[in-house]
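In this view, the complex is presented without one of its protein chains, the others remaining in place.
For chain A:
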Amino acid sequence: MSAASPDGAWRPSELELGRRAFRRRQTWRSVLVSALSTLVFAGLLAWAVLGSPGWARVAETFFDPEVAIASLPRIAEGLLLNLQVLVFAAVGVLLVAITLATLRTLRGPVFFPLRAIAAGYTDLFRGVPLLIVLYLVGYGVPALEFFPRLPVAVWGTIAIVLVYSAYVAEVFRAGIEAVHPSQRLAARSLGLSHAQTMRRVVLPQAIRKVTPALMNDFVAMQKDVGLISVLGAVDAVRAAQIETAHYFNFTPYVVAGLLFVLLALPMVRLTDWVTARMRRREQIGSIV
């Protein structure tokens, strides 16, 4: 919005200039204070850790730079598998969760079984620990000899999708319920069918409302893909385990942990950014 004409251009008043100068000084001061306090705090922490009696041994077994460098390629290779699993699982979770959430909103007696199945599913899989589902799916289902032989990572992905869909479906359902009922009335008044209303009006708004929560679940899933190692899939965690046994040194675990953190960081930052942006938009006072 450029309303200023070139000649009658607005210039800040003396008062405003004074306020800005004051704010700048304030900013400088707070940067300085925070830098100082960080330094002091880090110093104290370092002194406590490095000065502890067992530090030398810990440093050797957990933070050996040579072992770290030597084990890095294998672990990074394993992380590639985690990434693949993550991508497939994320897509699977979204599809299954949206379907479950939509099923639970269906009305009418015909849909009772579908509603009941969806409700039972979310109750069940939110209750069972992921590890147990991994074992059951990873060892139990192949034992049926009903399916062709598949890599363990595939079963791991399926287990993750089963568990996470249950959570994410609930997130979606909350989002769907948060859409004002008048929106549904308005859509139906226009002649849109139930399905059209859901797809074109309710779900888009619901997804917007729950995006921060979904991203948060994604971050949680990002590290839980490491659990497929229990099935013997050679992912980053399993690779670290192998390297640890090889070097008699725990550093590979630390390396794997750091890699997972690096993997999660962009998403974590993005989540914060999206959340903050949505909060700002809502505060401006959009009506719905």
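By our rule, a contact is a pair of C-beta atoms (placed from the backbone, for glycine too) under 8 Å apart; a residue touches a chain by one contact, two chains touch by 3 or more; residues count from 1.
The rule is short, and it goes like this: contacts and distances are computed from a predicted model.
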| item | value |
| --- | --- |
| Protein name, per the UniProt record, of whichever chain is missing from view ("Nitrite reductase large subunit", "Amino acid ABC transporter ATP-binding protein", "Ferredoxin" or "Alpha-ketoacid dehydrogenase subunit beta") | "Amino acid ABC transporter ATP-binding protein" |
| Touch with the omitted chain, as defined above, among A:Thr99, A:Gln196 or A:Thr211 | A:Gln196 |
| Which of A:Ala186, A:Leu258 or A:Ala276 contacts the chain that the document leaves out | A:Ala186 |
| Footprint left on chain A by the chain that the document does not show | 180, 182-183, 185-193, 196, 200-201, 204-205, 208, 285-288 |
